[in-house]
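The complex appears here minus one protein chain, its other protein chains still in place.
Presenting chain A:
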């Protein structure tokens, strides 16, 4: 072939193929349970290290799955007063609290028109198994407003079948807007301090504007409240994953 200049064309090698390793991309998603992250304070880090050792020991015996607020879980605990000495409760996780060994989560369900909430300790030795039945995140971190929502949003069948686990993919976010019972509620959920996005507020515009009076827009710029956990999380994630693999 003759190029425009008259010189022989320089050999251009073909572009190198870019190999997208899908398995590696999937493994990049890591989840560290929030109770491993130490709270901000003047406690000696040795105390958190020792607590983490105990937590990892417990996790080797029982599989505590990855779950967020909004998942539907089934928990079997040992109960001395039950017939089979075991008690199974199914419910939606509305809150995860506590740090370290005392971490808790609250499950809510409506059984025979009676709302029931049970607070379980993640590391209690009486828990025999925790299964995730439905995988979905909600718009908020704290679903306490389900107490004032219509009971249909908190009812879950006790004999629900576990959903298929989508390994290493994004957990779907359910953008459900919940309808509430008429006021009065247990807390004024329309106020900006709760920052709830998952309620369909059917209140008049005037009430919503009045609720904005209690907003504190300076809070997000307050530098003393900043607590950057990314580096701490990375360190703890490495430690925990290494120990669990053994």
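Just so it is clear, a residue touches a chain if its C-beta (ideal position, glycine included) is under 8 Å from a C-beta of that chain, and two chains touch if they have at least 3 such contacts; residues count from 1.
FYI, contacts and distances are computed from a predicted model.
Enquirer: Name the absent chain as its UniProt record does, using one of the following: "Large ribosomal subunit protein uL3m", "DNA 5'-3' helicase", "Ubiquinone biosynthesis monooxygenase COQ6, mitochondrial" or "Myotubularin-related protein 9".
Expert: Going by UniProt, the chain not displayed is called "Large ribosomal subunit protein uL3m".
Enquirer: Among A:9, A:78 or A:160, which one touches the chain that has been omitted from the display?
Expert: The single option touching the absent chain is A:78.
Enquirer: Using the touch definition from the top, which of A:35, A:51 or A:140 touches the missing chain?
Expert: Of the candidates A:35, A:51 or A:140, A:51 is in touch with the missing chain.
Enquirer: Need a quick check: the contact residues on chain A for the chain that isn't drawn.
Expert: Interface with the chain not displayed, on the chain A side: 41-44, 46-47, 50-51, 54, 57-58, 61-62, 78-80, 85-86, 100-102, 121, 123-128.
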